[in-house]
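Here the complex is missing a single protein chain, while all its other protein chains stay put.
So, subunit A:
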Amino acid sequence: MKDTPLSNCERQFLLKAVEEKKRVDGRQTYDYRNIKITFGTEYGCCIVDLGKTRILAQVSCELVPPKDSRPTEGILFFNLELSPMASPAFELGRQSELLVKLNRQLERCLRNSKCIDTESLCVISGEKVWQIRVDVHVLNHDGNLMDAASIAAIAALSHFRRPEVAIQGRDITVFTPEERDPIPLSIYHMPICVSFAFFQQGTYLLVDPCEREERVMDGLLVIAMNKHREICSIQSSGGIMLLKEQVLRCSKIASVKVSEITELINKALDNDKRARKEGGKFGFAESMPKERITALKKDEAPVEMTDVQDTANEIISRTEAQPDIVKVPSPVVPAPGTGQVGEGLLNTWGLEEEEDEEEEQHEKEEMSTGEVMVLSDSEEDDVVILNPDANKPKRLEGGSKKGVEAPKKQKTSH
């Protein structure tokens, strides 16, 4: 399905609004949309809402042999997916340019910044390490996927707990969460991406562009930074030339935004931890808004089942009135592991075979009496003569063949 195109007047309206320092959703130039972080009942599952953009991240782990070049390091694997749910333009299983770009940027932001201690993921050097897999699903695309994806991924990684292992010689025991408490990953810092959209060759700048603004922007600058104001990656795309001052100004804005977001993530993590510790209710089911008019919830309730037995019995009795199916003889088991059906019956297979042979013989006779087809046992008969006029040269060929094949026959006779 194609995406809805943006009309010229919409485009002009948006650009004019940017010039007047106004935004379609009423935000200021440097404002982020509302960020909501919710965690699931499982460890390492998180949904991030950035305005209307919604992203689901799930972290999972697996014991794998390490890479040959790095035998003592665990593996981090990122997989961002643009679900067709997010936008009609996203097709299933297509490697679009946007997808590749986002995946690469996420890797640069989280793997190459070395924010996770991969050495602590080593179980036996050179043999078994943990592979941490981060699946990021885009559920709704309303612009600025990169920021939302980075927040979702790092929040899910901080929330994740891997099972504890015990090593005895070469044996690895993996404990279930019931046996031993799972342990969190060691995270050094939390890099978070902040996107800046540029308009009119860099004259105007907007933080956290929505989908409409992304469509009319000239260029995009993505800065990944942690709360210690360390830049983890910078990427400029769209082919705009930026001045040094502009980049510095962006990095200053980014540092403010990153500290705000980091605080929000930590608060969400603390809330979830507290809810789990107190044994209270947590997870997505609890975070569903109850006051919204579009939402409704119904509490656990037993279902009235007074006449279920009767209806079932009635249906069965009605069907049982019909005559039973002819009983299949139960198999005879002479010894364990063997089975036999129908003991003491006459084997009819031999008789049928005889009949078959007779039929075959009849067929052969019929065929041999035919004038067109000539069957004989000699090997040279695969030369079929189609045109009787061209007989002579073909026969010559046949003769030469005979000469070649004669010694072969002798060999076989030995």
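Just so it is clear, contacts are C-beta pairs under 8 Å (C-beta built on N, C-alpha and C of every residue); 3 or more make two chains touch, one makes a residue touch a chain; residues count from 1.
Here is the rule we use: contacts and distances are computed from a predicted model.
The chain absent from the displayed complex carries the UniProt protein name "Exosome complex component RRP46", chosen from "serine C-palmitoyltransferase", "Exosome complex component RRP46", "Ubiquitin-like 1-activating enzyme E1A" or "Cytoplasmic tRNA 2-thiolation protein 2". Between the chain not shown and the residues A:Arg23, A:His141 or A:Lys227, the one that touches is A:His141. Interface residues of subunit A facing the missing partner chain: 1-2, 40-42, 45, 47, 52, 54, 56, 58, 60, 81, 83-88, 92, 133, 135, 137, 139-142, 283-285, 288-289, 292-305, 308-309, 311-313, 315-316, 319.
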